[in-house]
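These notes are about the structure you will find just below.
Let's look at chain A:
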Amino acid sequence: MTTVATEVPGFLDLAIQFGLIVASGVTLLVGYRVIQGPTTPDRVVALDTIGTNVVAIAVLFALATGRGLFVTVSLVLAIIGFISTIAVARYVTEGDIIE
Partner candidate 1 sequence: MSLSHVVIAPMLVALVTAIVTLLTRSRPTLQGGLSLLGVVGYAVAVAVLVGDVLSETVLTYQLSNWAAPFGITLVADALSAFMLVLAAVVSLAALAFSVIYVNSYGQRVSYHPLFHFMLVGVTGSFLTGDIFNLFVWFEVMLMPSYVFVVFYSGKAHTSAALKYTVLNLIGSAVMLVAIGGLYSTTGTLNMADMTRRLLAAEEYGIDPAPVLGLAALLFAVFALKAGIVPFQFWVPEAYSAAPAPITAVLAGVTKKVGVYAIIRLYFTVFAAATLPEGLGLPGLSGTSFLAFFGPVMFLMALGSIFLGGFGAVSRPDLDGVFAYSSIGQVGFIVLPLAVGATVPAVRSLAIVAALVYSLNHAIAKSLLFLVSGTVDDAVGAITFDDIGGLTGEMPVLSAGFFVGSLALIGIPPLTGFFGKLLVFQVASDATIAGGNGATLALAAALAGAILTIAYLSRAWKEGFWGETTGAVEGATATPGLVAVVVGLATLLVVVGVGFDPVYQVANAAADAALARTDYVRAVGLEVSS
Partner candidate 2 sequence: MTQFVLALVLGILFALGTYLVLRSDVVRVVWGVSIISQAANVYLVTMGGLSGSVPIVAHGGGHGHVTDPLVQALVLTAIVIGFGTTAFALVLTYRTYEAHGTIDLTEVSENT
């Protein structure tokens, strides 16, 4: 899977792997907040955070593979994350998310 581009120095490679592990690890923790809430806004915040973590993971994967195209992916992920947050927030306040 994560084939690191061979040209990068070892410490960078290590850092990227470290970053990936951190980003996925914290996702696990954030997952706790989504599940536990206790309120819906709590879940939304947490989910938004997961979204941001996913963005970070995508960028890190771009670094790991040296394939910049994953940066584009991460940009789209960021867009997507924002829209979900807005939608859920709107749902929480208004119920009817589209008038």
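Here, a contact is a pair of C-beta atoms (placed from the backbone, for glycine too) under 8 Å apart; a residue touches a chain by one contact, two chains touch by 3 or more; residues count from 1.
Criterion applied: all candidates are chains of the complex that A comes from, given by their letters.
Worth saying up front: this structure is predicted, and the values here are computed from it rather than measured.
A.B. asks: Of 1 or 2, which one touches chain A within the complex?
C.D. replies: 2
A.B. asks: Would you tell me which residues of chain A are touching candidate 2 in their complex?
C.D. replies: 1, 3, 65, 67, 69
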